[in-house]
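Yeah, one chain of the complex is gone here, protein chain that is, but the others are all in their spots.
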Amino acid sequence: MNAFSPENLLSIAFLGTFICGFVCLLSPLRHADRLSLALLTFFALMGSVAAGVVAFGGKTALVLPVFVQSLPFFFHMTLGLDRLSAIFFVLINVTAATCALFGLRYLTKHAYLYHARPTGFHFAAALFGFQGILLSTTLIGFLFFLEITALATFFLVMSSRSAPSRSAAFKYFLVMQVSAGALLAGLFMLADGGVLGSFSSLSVIVGTLSPIRLTVASLCLLLGFALRSGLAPFHGWIKSVEEVAPTHVLPLLTLANILVSVYLFLRTVLFPLHGAPVWLSFALIACGLITGALGALLGGVSEKMKEIVSYDTIKNSGVMFALLGTALLAAQLSLSALANATLLALFLLIFSHTFIKAGLLLAAGVVTDETHALSLEGMGGLARRMPRLSVLFAILALAVVGLPPSGAYLSAWAFTEAILQEALVIPVLYGSLFTLTLSALFFTSGLSLFTAVKLFSGAFLGRPCSLGAENASEPANGYLLPILALTLLGSVTGVFSPQIFSVLGVGALIKNAGTFYPAFVFGASSFAPAGFFVIFLLILVLVIAFGLLFASTSKRRMQAPWNGGEPLTPRMEYSATAFASPLRYFFRFFLALRPRRVMTVTALVTTNPWFTSKAFRHEAEPAWHKALAPSFWKAQKVLSGVLFGLQTGNVQVYVAMMLLTLTACILFAL
Amino acid sequence: MSPLLRTALQVFLSLLFAPFAWGLIRFLKSQLSGRSGVSPFVSYAQIIAGFRKENLIPPMSSWAFTGTPYVVLAASVFLVFSLPLMTLGGWASPFSQFLVFIGVLALADTFRIFGAIDAGGVIGGMGASRQMVITALSLPTLVLIFSAYALKAGTTTIDGMLMSGLTPFGQPFLLLVVIAFILIALAENGRYPVDNPETSLELTMIGEALTFSYSGPYLAMLEYAAMIRLLVFMMLLANMIFPFGLLLPNGSFQSILVMILCTLLKISIAAGLTALLESTIAKMRFYRLQEYLASAFFIALAGLALVLVTEQIL
Partner (left out) sequence: MSLKNLLSHLPSVVVVEDRTDICSASVKREHFTGALDELVNCRTLAKTTTALYSLGLALSHLYVTDERKAHGVFVVHALLHDDTAASWLHLFTELPGDDPTYPSATLFIMNAQWFERYNADMFGVIPLDHPDLRRLAHHANMPFDVHPLRKDFLQGTELESEDIPYPVRQVTGEGVHEIGIGPVHHRVAESVHYRLSTTGERIMALEVKPFFKHKGVEKLVEGRKPIDALPFLERLGGDSAISHALAFSQAIESVEETVVSQRSRGIRSFLNECERVIMHVEDLSNIAGIGAGYNGMKRGFLLKERLMTAAEAFCGNRFLRGLIVPGGIARDVTDKEVEALRDVFVDVIDDMTTYAKRALHSDGLRDRLELCGVLKKDVAKVYGAVGLVARASGVDRDVRRDHPYAAYDRFEPRVITHVSGDAFARFKLRADELIDSRRLLIDLSAHLGGGEAKVPCHPALGLGVSAAESGRGEMLYAVHMKDGLLERVAIRGASFSNWPLLHELIPTSVLSDFPLCCRSLGLSVAGSDL
């Protein structure tokens, strides 16, 4: 056997990730944390290359022989990759590698805030766990790694040891444990108690289950997926985690979790479980669409940069599950063309979203750092101060909403084509359902276009709104390079997706596979993203040439915007809050549940009867919020305070906690 | 004639006619309000003069401000390049898919907004916020409009839809679709009742506010892009109602003449109707737009439902 075979490389990468963590924690070297991050980058890239060979090379399975023998006490789990898990493996590892690269500089700069060693250890452990989830082929192995991930990421959330981070970590911990418990319970029921079985055996068992059992199991799985991927109404954790956790681990915390739950869904429900109840697909579609619309809307009316990015994550997670639901429904109705097309749309979205969103998360972290502002109101005018980052950010922001030829656009295109070709040949009820889903998805995209434009223009365009923004400068290359890499990856997976997907095994949907711009085809229509890109670029170049030619005679002069004769003050710039005001008004009914402000008006002159008649106090806080919020926050504060005690780095405590949660999960499941 | 030649002809004629169509509306509007009005050909002079004027750049602006006119104009040119405005089955007809059309519109709107905000003024930002909401809420409706058409015509390219020869006179669903399309076209081009293209009141502007800080060549480019976009919507609408007078793949040289005449006729009728509309109705309150855009959305949805139901049940 070749020493550099994918199997060996994968084993080394997997073990290496594990070792990285301990290097970081225990090594006597002074810069062990940086060494570990560098090693992690290397191993993650190595792992993704090996997995890429699997995914692109057409091999269906790859077992790690070392582990089969060496881990007998882990219930004889088998570790390996097939094409499906390899795709996810590549995505997570490449993202993690860029994040680790980013972390090299980030942790040095924020040494005062985060303890580099434990953070590095937890980072490695989380990646190890995510790799393990994708590698494991049995239910129990998968659950074991799920727990490792949950714990490691829990400590990552708490890295800054501040009160809000503890509170967020507590929320995160709860979500992850309940999700793990629900998934475990659901899978137990599906597997009929056989936790050692492999995923492929599920489909055999499912056929024999009673409908009630199947229903309960599906409910449990739905709950598990909804929690883990932040579907409404469980979307809160994504927002709170993205606000407090260190920037370089954010993609791992949110994107990897979403990826893993999509993977699990494909693994456990979609492929083996065509016999699942139809309402499950309906529920998923509804859940996904509501989450998508809610995420887009809340992102549109929010002003904090990281909050907007996380709402967009929530929106995309919703869209992914709506697509999953549609695929499941199509499979249940035996519409294989629609199911395949929807899956293609899903994968296109996953590819571009993972890279683009990881880039956006890192970029948002950099901007927040450089300007010392959380809100868009404290930014503005950064495009002049950090031109390179601003170009990257613009590409990321426009790609994430799906302007052509991004991956998100192709995904929407593929989905639309598939539905429009099927809608008339299937029963009118389903045809209507699919077209409604389509319109809801585009409604969501419209709103998220709003959000993306607001995000970019609020932060980068116009005049600086704060001292921090005024003094900001171009971030170091250590920050820019990972973001550049992610932007390139995201763009390439969009523009050259036909090439990528033709290798991944959807060749039937690709036309002109060998040429420079192959196209996706559905029936009679086809779309070549690279062709579009080239033509548009050509026209743009022509227009620029035309403009330069004819505008050359005109003189350019710097001139402040029209001020109407009175001097302009820094306050005279449209604020991001104001930008969203039409949206706030148009959707006021949907936003009414948000807690509102209290307004007090006092009279300046008490003797003037007119002044005194105008004094009032107005509270617009919803009653439910007023009643429930204090007790809830108090309980959360106390519990998270208890959890803080665990953050001392004791290995025993970790193990105890892991056992505790596992027991709790199993108890819950039984 | 070869497809490339016909597409080139379409691009040339569209770029040529766009200022005329724009000027014609202005001219007819003046006539309707009892003024003699400026000649429709003044808009050519307006653009040419723009290129000779001084170009004022806000000192706070960045690449977004400078790049916007180019991207917006390129997007408009891409539209006349890809869409079947005067010829069917052109060279770029595979790119006349409606999602490409909508995507390019969104790209152009996005950059218009970037340019407006980047100038750093308050009026630009206000227009940007309003335009963004209109764009965000009208593009999904455009998807529905073309989805209904596509379902019936069996293709997602606008070229193929027009080639299918459906007309609103035989197809009730198309009537709904055309109504929704008119509503969206008015909103997307900043015409009454959504926006007043000739307003001078800063606080009520939408489209004008976006170009508020531009001057000279950049303003000329943005205005030219808006004229082309208006022509695109006019011709698309005219072709949706009367899919005739288009240059066909087997067209002779006489048919080029017929096509030019038909195009001018379509432009004149569309301009006349727009001018009539703008002279008779009041501009809407901005906050009433949600009703306007929602009704467009539901009319389009009704069109879609009509297709589904008539095709399957009847």
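Quick notes
A and B are the chain letters, set down in written order, and residue numbers restart from 1 in every chain.
In this section, contacts are C-beta pairs under 8 Å (C-beta built on N, C-alpha and C of every residue); 3 or more make two chains touch, one makes a residue touch a chain.
Note that this is a predicted model, so its numbers are computed, not measured.
Here is the thing to keep in mind: the chain we left out touches A, B in the whole complex.
One of B:Leu175, B:Ile256, B:Met284 or B:Val309 touches the chain omitted from the figure, and that residue is B:Met284. Touching the missing chain, out of A:Glu7, A:Asp33, A:Glu243 or A:Glu303, is residue A:Glu303.
Although one chain is hidden here, its contacts on chain A can still be listed: residues 303, 375, 377, 562-569, 571-582, 584-585, 604-605, 607-611.
Against the chain not shown here, chain B presents residues 29, 32-35, 122-123, 126, 129, 192-193, 196, 198, 200-204, 278-288.
Everything that follows uses one rule, which is that only the chains that are shown with their structure count from here on.
Partner chain A is touched in their complex by these residues of chain B: 51-64, 69-71, 73-74, 77-78, 81, 92, 94-95, 97, 99-100, 103-104, 106-107, 110, 113-114, 117-126, 128-130, 132-133, 135-140, 143-144, 147, 150-151, 154-157, 160, 212-213, 216-218, 221, 286-287, 289-290, 301, 304-305, 307-309, 311-313.
Those residues of chain A that touch chain B in the shared complex are 381, 383-384, 387, 390-391, 394, 398, 402-404, 409, 412-413, 416-417, 420, 423-424, 427-428, 431-432, 435, 438-439, 442-443, 445-447, 449-450, 453-454, 456-457, 460-463, 519, 524-528, 531-532, 535-536, 539-540, 542-544, 547, 550-551, 553-562, 568, 572-575, 578-583, 585-586.
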